[in-house]
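Shown below is the structure under consideration.
Every protein chain except one is present and positioned as in the full complex.
Per-chain numbering from 1; labels A, B and C assigned in written order.
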Amino acid sequence: MSGSKRLPAALEERRRIALRDLEELAEQVLNGELDEETAGRLRAGYEAELAAVDEAAAAEPVSAATKTETGAETAAEPAEGRSSNRIVVGALALVGVLTVVILFAAQVFRSDPEPSPQTPTDVASIDGSSAEEMEAIVAAHPESAAMRLALADRYFEEGDYASAIDHYLQVTNLELTLDEESRTLGRIGWMAYSTGQVESAVQFINNSLEINPDYYEGKLFLGMVSLYGLEDPAAALPLLEEVNALPGLGDQLRVEVEAALADARAGVESP
Amino acid sequence: MTALAGYFGIVLAMASAFVLALLGLRGMHHPHRVSRRHLELAVFGLMAGGGLAFLALELGLLADDFSVAYIADHSATTTPFVYKLATGWAALEGSIVLWGLVLVVFTLTVYLRSRRDKEINPLWVGALGIMGLITLYFFGLMATIANPFQVCVEAASIGCLETSNVPWATAMAPLEGPGPNPLLQNHPLMAVHPPLLYIGYVGMTVPFAFAISALIRGESGAGWLRQTRSWTLVAWSFLTAGIVIGGLWSYEVLGWGGYWAWDPVENASFMPWLVATAFIHSSVVQQRRGMLQAWNFILVIATFSLTILGTFLTRSGIIASVHSFTQSPIGPALLWFLMVILVGSLSLFATRIHLVASSPRLTSLASREGVFLLNNLLLTVFAFIVLIGTLYPMFAEAVSGSQLGVGRPFFDRLAIPISFALLLAMGLGPITPFRQARGSVVWERIRNPLRVALAAGAGAVLFGNRDGYLVLGVVAGTFVISVILRQLWVTASRAAAKQGTPVWRSFWRTMRSDPGYWGGQLSHIGVALLAMGIAISANQGADTQLVLEPGQTAQFAGHEITYLEDFERDEVNRLVLGARVEVTHSGNTVVLEPRLNRYARSSQPVATPSVDTSLRGDFYLSLTGIGGGRISLDVFWFPFIWLIWVGGVLAAAAGMFSLIVKKPARVATGAEEESERV
Amino acid sequence: MTEPEAATPRKRPWMWVSIVAIVFGVGAMVLVFSSRFGVDPRLVDSPLIGEPVPAIELEQLNGQGPLALTDLQGEVLVINFWASWCFPCRGEHPALTAAARDYRDQGVTIVGMIYQDQPGPVNAFLDELGRGGDNYRYLLDPNSRGAVEFGVFGVPETYFVNADGIIVGKIQGGVTAGALRSTLDQILAGELPTL
Partner (left out) sequence: MSESLRKILAGAVTVGLAIVVVVGIVIGDSTPQDRVQALGSSIKCPVCQGEAIADSPSETATAMMDVVAEKVEEGLSDDQVFEYFRVRYGDGILLDPRFEAKTLLLWLLPLAAVGLGVVMILRRRQAPAPTVSGEELS
């Protein structure tokens, strides 16, 4: 971009302001806002500016040329949109390709940092819905296992075992997938342990693991119960080690598992 | 279906934005190389895409389409209609969709206006290109890390377990969602406050885009200012309204009796407001007097950057605030965007400053221009202080590792004197002549208003208000208002004398003859009222804590407070515990019902205050505890606090006044030139 | 975009200096912001570490009379602020009772400071989850004076006091059995705990 086209516009602006200055100055004097002396000094300045602008404009040969240049380009009608055809086609193609790439890239990026969907912390992502609300839904659909189970899970994860246990017990009478059933039994077992019923806890958790041998939370429970309830660190150790080896444990859970693991190892070494 | 449609909208908008950006950047130097048809195609494609994305999200919300993870995780079948709509922008991804929509609408208006020119105007096409780039970024966010149309591929019983970015993935929709965050469905103002702020934030993109276009083209002059004036005013008005409504929400909902806490996120909306206000004033100086050209570029770059900074602070979770969303990958993305904007535009400015800097034309500091300069100094220093106060703890911790608190006392200490200085400038500026002001002229114009102001101040003192800030606030506020009213009176009566009509008939005519100036003055009246409201309610307000048993009565601030009974109510999403309290003042009795709402998973109950509003002020009850047959109450008395809301709304509305009111055609001698006289 | 002729060469050094300054300034800002990603903005260190335990006296739960923390001088104290309405407190409770049991003979006393709670729900909580032995004391803190003395930000929060009555450590959030053990072992061995 050469300066030649810009200059007339700048000059135009200055001329406009100078003319307006003069006009307003007269008005101000009329209203008695300015005294004659100041006004005279200012007027001289504005008139000098106007003269300077005119002089510069006269010395600027391109100002006329600009007009013709513009005119020439307008006249060259066929040239209109020459670039934009190319831009539109090229851009659309590029965007199409990019979208596909980004979409899959995003998918790859996403799957990494998120915990695996099986971890119990994930169910807590239904944060915000109130338990009362869920209770109401459960009451309205007593036969819906999924809803009741979610509510029970939620209470369980909040540590509200008193509320959780009822729903878990009721949900065992409903139709459940194997995963759900094993989770239900395992958690009932864990709650039994937390009220001191170690034997029945072990029974429940074993049942749970029979249904779904890959249910890691059940292994964790069994490990914990073996370690602290049955005081059998040797039995606990492999279970806890197995759980600890799982990827995608929550940070908090990881800490707890490691602590228990340390306890178990200590127990095995010095019975 | 929703996901597919919505995602298609995003991609369409992205493609159009990309095309628009390329066309714009090309057209800014070679306007004849791009065709208007293609430009139109790009803008309409953008509008269609952005509109489709927003519509898909809203319709999905209304139809409870839980196959979309965003809807499954933030809405519920039981959510009331209004809050379903508001859920569209209540959470992170949705709020960006709204942002995108507003941006797209602004782009469309810019394009439609540009059609007024017979030929493609390079400045406008360049601005459209810049807007295209910015739009591309936001829709790019939606297409990648903040995708609102993720498909729910594994449902939990309530909400979604696993999501997929691929819009045609086979969905597995849950039967029910958890519903929006309880605090957000506590008050309908929450549905209004974010869109207002967004329109304000996003509207600042338009002057920014024009400024960048003018800078790239090395175009000096006030052209870009004149042409973006309406957008700047629209954005400013909405930003003002958004901030005031936000304060009102805080006052009505949070129960602490306050409306402004200098919370980082409040500050984040206040900073662009301050700089935008400075910009509106300094652009007048450039249009009238040809001064401050480079400074205007700086201000508009600062305003836009501050809106992005504000969004970044809200979205990245790096500061503790009532408003912050949780941590998300969008934080770094916004930070990079902010960096590109700052480095790009400031470097561009540095390479162009010799082309755009205007020559110094200040005749005297004692002039309208001089007061405008003072106003700009005050407003930018104010914004700078807020910026430092907000970010300093973070910077101090990053550098020294030790923690530091910067809060209300710090901000108040610096903001109060600046605000008084601003009020003074507001009182003097509009009646100070341009170029050079003689003392006698100014004195003549402020003499009587000063007396009125002093009388008001003396009145306040005689009524027993001895607090310095209160009295000064009343004096300053009354001064500003009476200066303006006097000016209106004098101008109108002069016009009336000329035309031989009664004075009262020429008030409206006078205001209409110069909507820019009088809109500004109305806005000043609004700000003065607001300032008085703050000064009075903050210094003359009182509060106390009461513990009452049923039937027990207490006295406070001339009111008699009797605790009648408690009540309990089960609502869809919460348990409401409340107290009925009878409040009697000079024979008038009302029953207020302050409440505590208990939401699951929240250890602290959320208070909903109950307010008795009268002309004298607000009597404000907030329940802090209930049980054991007793209640504990926070009781506040805020005299004249309505001045804040009335003033704020007036200030915002006045910004629109100068846009909507058209001066009569016969006066218009070169309409464009006249209308710039703010 | 070529530079317009109007740009006189003498302007250039200045221009480049400002561009470099802009890049550095913005870069510094970005660095500071980036350093904050992933940091909980609410987390704080306690300045009380190294200070003597506050001399406060509070009523014990269920009317066992007042107890001053300074009366427990010579014992290693685990001062745990908790409440029945706090979910993480439920999680850490077994670890605390276990520690009370295991470290009883080594002179460790656990003090459960009841934070903004009533005896009713507190007792229900303890009935459900167990109370720990006679070296697990529960103190009522009805107007949160104890919490203020300790500068508590939220529950659960746990302070460790060595036998000389000096606060030596603090854990914010729920304690785990492992962390509790390792901290107590270090304190009993006369070391400063590393958390």
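Observations, loosely collected:
The rule is simple: a contact is a pair of C-beta atoms (placed from the backbone, for glycine too) under 8 Å apart; a residue touches a chain by one contact, two chains touch by 3 or more.
Just so it is clear, the structure is predicted and the values come from calculations on it, not from any experiment.
From the options A:39, A:56, A:230 or A:246, the residue with contact to the unseen chain in the full assembly is A:56.
Checked against the full complex, the one of B:340, B:414, B:564 or B:611 touching the unshown chain is B:414. Summary of contacts with the chain left out: across B:82, B:112 or B:458, the touching residue is B:458.
Within the full complex, the residue among B:384, B:489, B:507 or B:556 touching the omitted chain is B:384. In the full complex, chain B makes contact with the omitted chain through residues 220, 255-258, 261-264, 291, 320-322, 354, 359-365, 373-374, 377, 380-381, 384-385, 388-389, 392-393, 396, 400, 402-410, 413-414, 450-451, 454-455, 457-458, 460-462, 465-468, 471-472, 475, 545, 604, 607, 622, 624, 634. The chain not shown here touches chain C at positions 5-6, 8, 42, 44-48, 51, 116, 143-145, 147-154.
Convention: only the chains that are shown with their structure count from here on.
Each of A-C and A-B has its own count of C-beta contacts, and the greater count is at A-B.
Separating the CA-averaged centres of chain B and chain C is a span of 38 Å.
Centroid to centroid, with C-alpha atoms defining each point, chain A and chain C lie 29 Å apart.
Note: centroid distance chain A to chain B, computed from Cα atoms, is 24 Å.
Shown for chain B are the residues that touch two or more other chains, namely 29, 218, 355. The set of chain C residues touching two or more other chains comprises 1, 4, 6. By the touch criterion stated above, chain B contacts chain A in their complex at residues 11, 14-15, 18-19, 22-23, 26-27, 29-30, 32-35, 37-39, 41-42, 73, 76, 78, 119, 140, 143-145, 147, 154, 156-162, 164-166, 175-182, 217-223, 288-290, 355, 363, 433-438, 441, 570, 572-575, 599-601, 673.
The touching residues of chain C, when paired with chain B in their complex, are 1, 3-4, 6-8, 11, 15, 18-19, 22-23, 26-27, 29-30, 32-39, 41-42, 44-45, 83, 85-86. Put simply, chain A touches chain B in their complex at residues 1, 3, 6, 9-10, 12-14, 16-17, 20-21, 24-25, 28, 32-35, 38, 42, 73-74, 76, 79-85, 87-88, 91-92, 94-96, 99, 102-103, 105-107, 109-110, 117, 122-123, 125-134, 136-137, 144, 146-147, 149-151, 158.
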